[in-house]
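A single protein chain has been removed from this complex, and every other one stays in its place.
Here is chain A:
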Amino acid sequence: MAETVDGKKEDADYKRLQSFPLIRHTDMPEEMRVETMELCVTACEKFASNNESAAKMIKESMDKKFGSSWHVVIGEGFGFEVSHEVKNLLYMFFGGSLAVCVWKCS
């Protein structure tokens, strides 16, 4: 009994501990990176159930802010290989299970 309770606690802990936004790979400059990360977090929180809307929001904001032709992928299980403009890629994890990949390529 105690073990299952502990197990549950651990799970809850892990969820709490590991839901912070975490950048996995990026080559963006510092300011851009921070802004983009915040935007992604906002979008994912706002559209928690709908990845498409979140991606749409991110893509449109990025296009406005940093120039055209951004691409956004949000999901929990996918593999990818992309060509991106140098210094315009962000790949991060969020919420313990979401992965967001944002890149620019015109």
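In this text, a contact is a pair of C-beta atoms (placed from the backbone, for glycine too) under 8 Å apart; a residue touches a chain by one contact, two chains touch by 3 or more; residues count from 1.
Just so it is clear, contacts and distances are computed from a predicted model.
Protein name for the hidden chain, per its UniProt entry and selected from "Ribosomal RNA-processing protein 43", "Dynein axonemal intermediate chain 1", "DNA topoisomerase 6 subunit A" or "Serine/threonine-protein phosphatase 2A 55 kDa regulatory subunit B": "Dynein axonemal intermediate chain 1".
For chain A, the residues in touch with the chain missing from this view are 17-18, 22, 24-25, 27, 75-86, 89, 91, 93, 96-99, 101, 103, 105.
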